[in-house]
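This report refers to the structure that appears directly beneath it.
Yeah, one chain of the complex is gone here, protein chain that is, but the others are all in their spots.
Moving on, here comes subunit A:
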Amino acid sequence: MSTKPSQSETETETDTEPATTGHQQRRLDDKRARADDRDEAAAQAETEFDGETVELKVFRYDPEIAGKEEPRFDTFTVPFETGMTVLDALIFARDSYDSSLTFRHSCRQAVCGSDAFFVNGSQRLGCQTQIEDLEWPVRVEPLPHSDVVKDLVVEMDHFYDQMESVDPFFDPDDLPDGELEEQRQSRQNRENIKLSTRCIWCGACMSSCNIAAGDNKYLGPAAINKAYRFYMDDREGSEKRQERLEIIEQEHGVWRCQTQFSCTDVCPKDIPLTEHIQELKREAVKENLKFW
């Protein structure tokens, strides 16, 4: 299963979404550059398979099995094919070598957000990361800054709690009169919040954040981005807007962000998280300076 973007896909994406161009284009360029200088470790991998193989070093831990309570790394040798993702390689390892190897996955197309791992020192979606783009051997660990349940599966409750705490749903002050009447959004407004709507709740950003690691109450990039998505939505009305502002500027809200950009660097949906947090900081200042 390949999710490698073809040239034409990349182009249509940037064509139709002008707002993403700078940020997204830069990441795509980076990616291409990495592919270019990938070393020949592949060729050297000795093999019982025909053709190229890639070594996968995977974090293992299982508190329920005697002898596996101590975390360790297992190495799997996986036959490489073009277009193979980290998730594909993990699935191969599980199906061929060790059916107890545990990780979450579902959609295989960067939509469900269940397979964020720490791959070669960076938070990435397994299904979105091409083995080809990485240095070999590939090291796969569970997301940092969260407790490990088993192997690559981490406790997500805290992340989900933070997401829920910002009221991640549309909640207008007034409903239109007619039962079937639409609540229209202007094109301009939709454009403003477009990137923020892309979040798939994968938790990569939260895991990358040093501040979130040190402050368990910090809302975190994803939750603040979610707050941004609704705060910037013109349709809710001033009452809800005020409520949202209070959540945003609470003690463990936007002001905890120290603009390290780690979240923006890792977000698999290319959401400019730091930019959104900074924009909310400026909104909070403006609202508080208003004395009329």
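Here is the rule we use: a residue touches a chain if its C-beta (ideal position, glycine included) is under 8 Å from a C-beta of that chain, and two chains touch if they have at least 3 such contacts; residues count from 1.
Keep in mind that, in the parts below, contacts and distances are computed from a predicted model.
Student: One chain is missing here; what is its name in UniProt, given the choices "2-ketoglutarate ferredoxin oxidoreductase subunit beta", "2-oxoglutarate synthase subunit KorA", "Septum site-determining protein MinD" or "Succinate dehydrogenase hydrophobic membrane anchor subunit"?
Tutor: Its UniProt record gives the name "Succinate dehydrogenase hydrophobic membrane anchor subunit".
Student: Using the touch definition from the top, which of A:Asp95, A:Asp147 or A:Asp174 touches the missing chain?
Tutor: A:Asp147
Student: One chain isn't shown here. Among A:Asp95, A:Glu155 or A:Glu246, which residue touches it?
Tutor: A:Glu155
Student: Check each of A:Gly83, A:Gly121 or A:Pro176 against the chain that is not shown and name the one that touches it.
Tutor: Answering carefully, the residue with contact to the hidden chain is A:Gly121.
Student: So which bits of subunit A touch the chain we can't see?
Tutor: Counting only subunit A, the missing chain is touched by 22-23, 26, 61, 63-64, 71, 121-122, 144-145, 147-149, 154-155, 210, 213, 258-262, 265, 272, 274-275, 278-279, 281-282.
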